[in-house]
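The complex is shown incomplete by one protein chain, all other protein chains being positioned as in the whole.
Now for chain A:
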Amino acid sequence: MTSTVPRVTTPGQGRVQPAGRKPLSTRLHRSPRLRLLGLLALPLTWLVGVYIFSLVMLLVTAFWRTDPFTSKVIPGFTLDNFVRLVENPAYLSTSLRTLSIALLVTLLSVMFSIPLGIFMAKVASPWLRAFLAVAITLPLWAGYLVKILAMRITFTENGFFNSALEPLGLSGPGFSYTTVVLTLTYLWFPYMALPVYTAVRQIPANLFDASADLGARSWTTIRTVVVPLLKPALIAGSIFTFSLSLGDYLAAKFVGGSTQMIGSVIASNINLNPPIAAAFSVVPIVFVLVYLFAVRKTGALDRM
């Protein structure tokens, strides 16, 4: 215990201040710009040094070329890689397929999360609400690859999906486009469900009452009251589901059968021809930028 030791020093004592130098705190207090710099230096170094720099390096590679024989990357400047993206129809069809997958995943996530959010926030008992919240976030605790392999086992020919459908005389989608959409929806659903649930909780209960008093049925209430209020949450969620789906390649690899996505093309080229992989990675970047721009136009970003 230190209380038994008599205090002999007071703050400031023993510190020798050189003439003409003020303590750091004073200087920071006097200069707001220095204060700001000190505050932002670390995050900015991270953002610029790690994030933006590596992205720029990647994009610069898109203008380099690969030696056709040794697959060595040769620095320089050429637009050949972009020309090849346009010339080879496989790149276009792959881009469009990936875009449609990302949009479908987003749409499915929205369709599932609105009713779920309303149920959790407004109908379910606190106990059930807590249980559902855990159930939604639970998949996030498992490894990403583990979840994809789990889906692979589920959808395999002799797997759960087919044996469950067998009594009905049906069979599952196997490994296909549909399975990729379902798998990605399963993977990214929590990113949509959580913001939507939070947003629904914040809608005052009396809005539902007012809507009912005015004669609106539940569907009309959802359409005219809930969805407009949920827009920022839906957009926040969709940015996750959309961009994460655009970049994914493991789902296509393990449950896609012969489905080819942007990510799988980039992954198969990353060792063989890094410049074309870099050039092709511009496509999802453009998709996301266009999406963000469109979202900004609606003004939804301001309310986020």
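We take it that a contact is a pair of C-beta atoms (placed from the backbone, for glycine too) under 8 Å apart; a residue touches a chain by one contact, two chains touch by 3 or more; residues count from 1.
Throughout what follows, contacts and distances are computed from a predicted model.
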item	value
Complex member absent from the view - protein name from UniProt, among "Membrane protein", "Acetolactate synthase small subunit", "Extracellular solute-binding protein" or "Aspartyl/glutamyl-tRNA(Asn/Gln) amidotransferase subunit B"	"Extracellular solute-binding protein"
Residue among A:139, A:232 or A:257 touching the omitted chain	A:257
Missing-chain contacts mapped onto chain A	66-72, 74-75, 84, 88-91, 93-94, 97, 152-153, 156-159, 174-175, 253-254, 256-260, 265, 268-269, 271-273
